[in-house]
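Single-structure report; data block below.
As you look at this complex, bear in mind that one protein chain is not there, while each of the others sits in place.
Here is chain A:
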Amino acid sequence: MLKRVAEMSGWGTPLPAGKGRGIAHVLSFGTWTAQVVQVDVTDNTVTIEEVWAAADPGIVLDPSMFKDQIMSGINFGLSQALGQEITWADGQVEQANFDTYDAMRMYQAPKITIELLENSPRMGGAGEPGTPPSTPALANAIFAATGKRIRQMPLSNEIDFI
């Protein structure tokens, strides 16, 4: 799975200055998932350009729907990095709606390529596995592009995104 995502993303091939790739993988809900995120950092502002994901959930019954769920999981995860934060004041959560707790919008959405492998002996889930590796892969990509390690969510507290 790591080999496949490396091939898909051209891992190891040189990138122009200001760009970086990051990788992360996980076993989530029975599905092995690896992702590479590529970013561009211009004027200290991060654009999430592209994401490649390889997932191995064992037998896949509906590949098209499965890939869609992985895609949604990736964008759901990246949304957290882009600025989702719950804060408390006076014993209450301060965020009540999308004006204070936004998610990724069209202009921020990366190109996504997904491939499925069917080696795992057990069938795994489709909905969640896209989410957990997306943000660490993004943080690694930002490190590759800038040398800056961000270890707290949302990443937007320490670097700007478009």
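Keep in mind that, in the parts below, a contact is a pair of C-beta atoms (placed from the backbone, for glycine too) under 8 Å apart; a residue touches a chain by one contact, two chains touch by 3 or more; residues count from 1.
Note that contacts and distances are computed from a predicted model.
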Answer for the undisplayed chain, UniProt naming, from "Isoquinoline 1-oxidoreductase, alpha subunit", "Fe-S cluster assembly protein SufD", "Protocatechuate 3,4-dioxygenase subunit beta" or "Spermidine/putrescine import ATP-binding protein PotA", is "Isoquinoline 1-oxidoreductase, alpha subunit"
Cross-chain touch to the chain not pictured, restricted to A:M1, A:I74 or A:L155, is A:I74
Chain A residues touching the chain left out here are 64-65, 68-69, 71-72, 74-76, 78-79, 97-99, 102-107, 109, 111-112
